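Below is one structure, written out as structure tokens; the observations come after it.
Of the protein chains in this complex, all but one are displayed in their positions.
Up next is subunit A:
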Amino acid sequence: MAKSTKQTSTRELDILIAGAGYVGLATAVSICRAQPNLKVALVDAAPEGVWQRDGRASAIAAAACRMLKRLDCWDEIEPEAQPITEMEITDSRTADPVRPVLLTFGGEAEAGEPFAHMVMNRHTNGALRARAAECGIEIIEGVAVEGFTDMGGHVEASLADGSTCRARLLIAADGVRSRLRDMAGIKTVHWGYGQSGIVCVVAHERPHHGRAEEHFLPAGPFATLPLKGNRSCIVWTERTEDAERLVNEDDLVFEQELELRFGLKLGEIRVEGPRRAWPLGLTLARDFVKPRFALAGDAAHGIHPIAGQGLNLGFKDAAALAEVIVEAERLGEDIGALDVLQRYERWRRFDTVQMGVTTDVLNRLFSNDIAPVRALRDFGLGLVERMPSMKRYFIQQASGIAPGTPRLLRGEAI
């Protein structure tokens, strides 16, 4: 007997996306704006309105920014976005009173275009949700996907409210611990670092002038990223047990430890809102696609936040997947067919592995206090500092503007 709260309705869709974070939303909006005849819906287990209380911020690289402009989201986000005008990298011990600056970057991808902005996730999500609503994309909230089956011509997903969705393609953008990835039987490769990233927002007395800083401390990188107003986002890496201890300390102890690392050049600091520790690791899915099934964003690859590329890899996935689907649809191909989805996989896998390995190596190189390693990495950073072409390469990589980039990330329509 069905319970009275259970629904028995069936939605007929072209594409169902699990996960209404920025990856799922950007994929849905990109597809529907290029091909309005495709019927797309998002389903998310999080209750309605939870996204509005998300206190996290992300660095939006220039390429992702071009994509948000192309999707008509940027005008809404810009008033809330803090451009990063300068980036400073130091290699030091926590107690060093003065940290020698090894590397500075002027922050422009192209003239007048900052290579990145810091934006609270809720502002990005809010703008994408508004565009999704205009495209008629339904967002089913507070409902989990309980299972799905490939029926040959379509995939049938059963939702926790008892309803069913039939779609030609199911996209899982449900995060690094993707349940749908497990349901699809896709295995992952995982490296744990034994480190956690403490993330919080601090208010400070004096303005940051748009400068981001990354200090390579022995326990791991400590980054301050400028937010709107006299506020900064802290991404602070410690060994997991130390991180857990720190976030559970009272405010006074936590702020003291923070001050030791943050310094006093911006005056008094005060922690705003909650502080949380996220275990860091590198998780790569062995396959990104199966017939009628594709992974996008952290569900395909969770990387170390050292280079600030998690969100930007997610936007690259969204842009590449949307481009592959729209082009297949315009050729009359079956958008859920394996050979179509493999085009997306081939396109994204190389880049993802490269970025995953780069951030992994960077982290291993910098999260230690071994004298010869320090000497070597400082020598390396010193070299980069003196070579404008190398700097330009790093800025290009950090902006996400490189050859083979999906059209939306170049600011072009699909």
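Heads up, the rule we're going with is that contacts are C-beta pairs under 8 Å (C-beta built on N, C-alpha and C of every residue); 3 or more make two chains touch, one makes a residue touch a chain; residues count from 1.
Methods note: contacts and distances are computed from a predicted model.
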Per UniProt record, name of the chain withheld from view ["Molybdopterin-synthase adenylyltransferase", "Ubiquinone biosynthesis O-methyltransferase", "Ion-translocating oxidoreductase complex subunit E" or "Xanthine dehydrogenase, molybdenum binding subunit"]: "Ubiquinone biosynthesis O-methyltransferase"
Per the touch definition above, residue among A:G49, A:G112 or A:G332 touching the missing chain: A:G332
Missing-partner contacts on subunit A, residue numbers: 34-37, 151-154, 330-334, 337-339, 342, 346
